[in-house]
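So, chain A:
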Amino acid sequence: MSAGVIAMEDAGFIIGSYVLTFAVIAGFTWRVLRGGRRLADRIDDDDKYWT
Partner candidate 1 sequence: MTPPSPTRATEAPAEQVDGGARSGTGTFATRMFGIATLVTMGWLVAFGLGFSPADRDQEEAVRIMYVHVPTVWLAYLAFTVTAACSGLYLFTKKHSLGFDRFAGASAEIGVVFMALSLATGMLWGKLTWGVYWQWDARLTTTALLFVSYVGYLAVRGLGGSHDQRAKRSAIIGLLAVLEIPLVHWSVRLWRSLHQEATVLNTNGDVDMDGLMLFSLFVGVVAFTLLYVWLLLHRSRVMAMEDQLDDQGLDRAIDARRAEATS
Partner candidate 2 sequence: MDVEPEVPNPPSVAAAPVVALDDAVAVIGGFPVLAGATLSIGVGEIVLLRGPNGAGKTSLLRMCAGLLPISRGSGSIFGFDLATQRDSIRPRVGLLGHRNGLYGDLSVFENVTFWGSTVGATSAEAEAAMSRLGVDGRLRDVVVSKLSAGQKRRTALACLVARRAELWLLDEPHAGLDAAGRDELDGVLRQAVGSGATVLVASHELERAGSLADRIVDVVAGQVHEPGAST
Partner candidate 3 sequence: MNRWRIARLIAGKDLRIERRSKVLTNQVLPFAGVTMVMFAFALDASNLLERVAPGLIWLATLFSLLVLVQRSFSIEGEDGALDALRVAGVDPVAVYWGKSIALGVQLAVLEVMLLIAAVLLYGAEVPLGGVVLLLTTLVTATCGLACVGTLYGGLTAGFTGRETLLPLLVLPVVAPVLIGATRAVESALGTGGVALSEGWPWIGLLAVFAVAFGVGGALAFGPLIEEAT
């Protein structure tokens, strides 16, 4: 095994872990925001304690 192969594998793992992390964050965030938008339509603004 040459050092180059290991480095390539390393890069895949490193980039992969960043991509995975940010993909999961984006997915979760999107779900939360979408749920919020959808429900917000059906509730009076007076009932939202944050407005």
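Note that a residue touches a chain if its C-beta (ideal position, glycine included) is under 8 Å from a C-beta of that chain, and two chains touch if they have at least 3 such contacts; residues count from 1.
Basis for inclusion: all candidates are chains of the complex that A comes from, given by their letters.
In this text, all values refer to a predicted model and were calculated from it rather than measured experimentally.
Put simply, of 1, 2 or 3, the chain that touches chain A in this complex is 1. On chain A, the positions that touch candidate 1 within their shared complex are 7, 10-11, 13-18, 20-22, 24-25, 28-29, 32-33, 35-43, 47-51.
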